[in-house]
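The other protein chains are all here in position, but one chain of the complex has been omitted.
Per-chain residue numbering starts at 1, and chain names A and B are given in the order in which the chains are listed.
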Amino acid sequence: MAVSVDEAVSTGPARDRTPPARRLGGRGRSALEVALLTVLAVVMLFPVLWMIETSIKENRDVYAVPAQFFGFTVTMDHFKDVFVGPDGGRSALSVAFLNSAVVAGVSTVLATVLGVPAAWAYSRLAVKARKDQLFFILSTRFMPPVVVVIPIFLMYRQVGLIDSKLGLILIYTAFNVPFTIWMMKGFVDEVPAEYEDAAMLDGYTRLQAFWRFTLPLLVPGIAATAVFALIFSWNEFVFAIFLTSSDSVRTAPPAIAGLIGGTTTDWGLVAAASVVFALPVLVFAYLVRKHLVAGVTLGAVRR
Amino acid sequence: MTPPAPGRSRRLSDRWLAVAFISPALLLLLAMSVFPLLWALYLSFTDYSATRGGPARSVGFGNYTAILTSAQVHQRALTTLVYVVGAVTLQTVLGFGIAYLISRRTHGRGVLTTLFLVPMMLSPVVVGLFWRFMLDAQFGVINSMLGSLGLGPVEWLTRQRTALISLIVVDTWQWTPFIMLIALAGLTAVPKYLYEAASIDRASEWFRFRTITLPLVWPLLLIAVLFRAIEAFRLFDLVYILTNGGPGVSTETLSFHVYKVAFLGFNTGTASAYGILMVLVVIVLTQLYLRYLNKLKEG
């Protein structure tokens, strides 16, 4: 299985590899290390904390010089503005969040449906030039989006997919399928092939064996893979900004980017929108923390 | 891998199954990746423009020679190189350092790891916008903190050198956790008995780090570094939001330049050639990546 945060947290004699000889002399050093880690953690987390703080500040405090860390008036207005438009209806941002959810959700489902069977086939069945196929699949995932968007744009205009949710869903699916195949192939490899062999000796067909015996064992892996695909689609910006333009299609990243560059910039709103946008990702990432290493390397590295 | 197939019919049905399971995914990739790329390849030999319409005239290798000899492109390539090398080096050193420190802790490792991972999960849009806000020379919190230390305001985003540094810093902030995570995977897997043997030998700490830890973690780290290099090479969104390529064009990366060629002048032919050249670089990097992946597997 992949490295997990839980695993890393578990303590005990087996984990404690500090040799006793160094214990006494190492106390000062240990304190230094803790201090260093604390400083690093603060530095890494400060921008996130500052974002949260800005999202609950009134605008006049946002621009305060020197910056106010404490003792400002707390307001939830920015969060209200994220969801409620100036006219009392739904805000454009909330529509964008909804679009993001639809696009990310559907593309993830599609990528899973297409990717999982393929991953299983690559793992279990004799496929000609398997290595080359897998290389090809992976390399499509590494294409620079700005480059891909040019021919995709030309293609979409032929078939009328510019500025449509379906267009975004398709391209996100195409970017998520390679990831799903690579990630899932690792999970399939971990399930002993003997289960299927035994089932087939019992008279099941290969398909039935896959469906009844292997697939149920793959569910946790599928869930983890899907979450990573979901995060990719949710965060994606380049395709979204070049392939969509109308409010009813636009996803959240371009909508949030569009909050700056008008005649006034409401940084409190930018911060609140960012917090709302990041929250689901953080929750999902926490859910799949056991598979993070595999997830962020397209399943290439797993332990 | 393949189980012993008891007979011709099973082999046949397996083959059928493989085709049925693999071809939908491959067809999608062919339609959404290969076909567009072929189209781009074709256009890269023409002067086609997506807006002007009209027939595409063949220009042979004109676009390619123009790109490869353009001083504008060379400048962007240099910027991209500095950025990729700077960012990846910095996040490797920092990421490995943090992972090493965490791996030496006995308590609170889970919490620490989780906290450190937050930046990596954020969208580049959010990261870009927020750092732009924090790096603002007038009311940004970074200059505000420097001010209280008695340091003058720094023009983070509007000076040639600082702007590129800012870009590197922001990317490092977001992706150090990535290196950290993978390095941690390597570090926690170093077998304990190796250390024990070394401590019996009374080897110095540095010696142990150099001879045991590093060699075992290095292959995994290399994978992470290559992966990041590919990602950094493709970078677009952070530039778009943080500096818009400025001041002047000094933070324009290759990706950003392709965007301008493709969407400002709609010089689709040139942009396609530019894109194909970038894809070639990516393919080379990907090959390297896979080669090391294999080496790691064998080792």
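Here, a contact is a pair of C-beta atoms (placed from the backbone, for glycine too) under 8 Å apart; a residue touches a chain by one contact, two chains touch by 3 or more.
We take it that contacts and distances are computed from a predicted model.
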Chain left out of the displayed complex - its UniProt protein name, from "RsbT antagonist protein RsbS", "F0F1 ATP synthase subunit epsilon", "CoA synthetase" or "Extracellular solute-binding protein":
"Extracellular solute-binding protein"
Among listed residues B:107, B:210 or B:291, the absent chain is touched only by B:291
Decide which residue listed in B:46, B:91, B:213 or B:253 touches the omitted chain of the complex.
B:46
Option touching the unshown chain, where B:17, B:32 or B:67 are the choices:
B:67
Footprint left on chain A by the chain that the document does not show
14, 59-60, 63, 86, 129, 131-132, 134-136, 138, 153-154, 156-158, 160, 162-163, 182, 185-186, 189-190, 241-242, 245-247, 254, 257-258, 260-265, 299-303
Which positions on chain B touch the chain that was left off?
34, 38, 41-42, 45-47, 50-56, 58-67, 70, 72-73, 136-139, 143, 153, 155-160, 189-192, 216, 220, 243-250, 260-261, 263-267, 269-271, 273, 287, 290-291, 293-294, 296-297
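Rule of thumb we're sticking to: only the chains that are shown with their structure count from here on.
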In whole angstrom, what separates the CA-based centres of chain A and chain B?
15
Under the definition above, what is the set of chain A residues touching chain B in their complex?
3, 5-9, 11, 14-19, 21-22, 33-34, 36-37, 40-41, 44-45, 47-48, 50-51, 54, 62-67, 114-115, 117-118, 120-127, 133, 135-140, 142-155, 170-171, 173-174, 177-178, 181, 193, 196-197, 200, 205-207, 231, 234-238, 242, 253-254, 256-257, 259-260, 267, 270-271, 274, 277-278, 281-282, 285-286, 289, 292-293, 296-297, 300-301, 303
Chain A-facing residues of chain B, complex:
1-3, 10, 13-15, 17-18, 20-22, 24-26, 28-29, 31-37, 39-40, 43, 50, 94, 98, 101-102, 104-126, 128-134, 138-139, 141, 144-145, 147-148, 173, 176-178, 181-182, 184-185, 188-189, 192, 195-196, 199, 202, 205, 220, 223-224, 227, 230, 233-234, 236-237, 241, 255-256, 258-259, 262-263, 268, 271-272, 274-276, 278-279, 282-283, 285-286, 290, 293
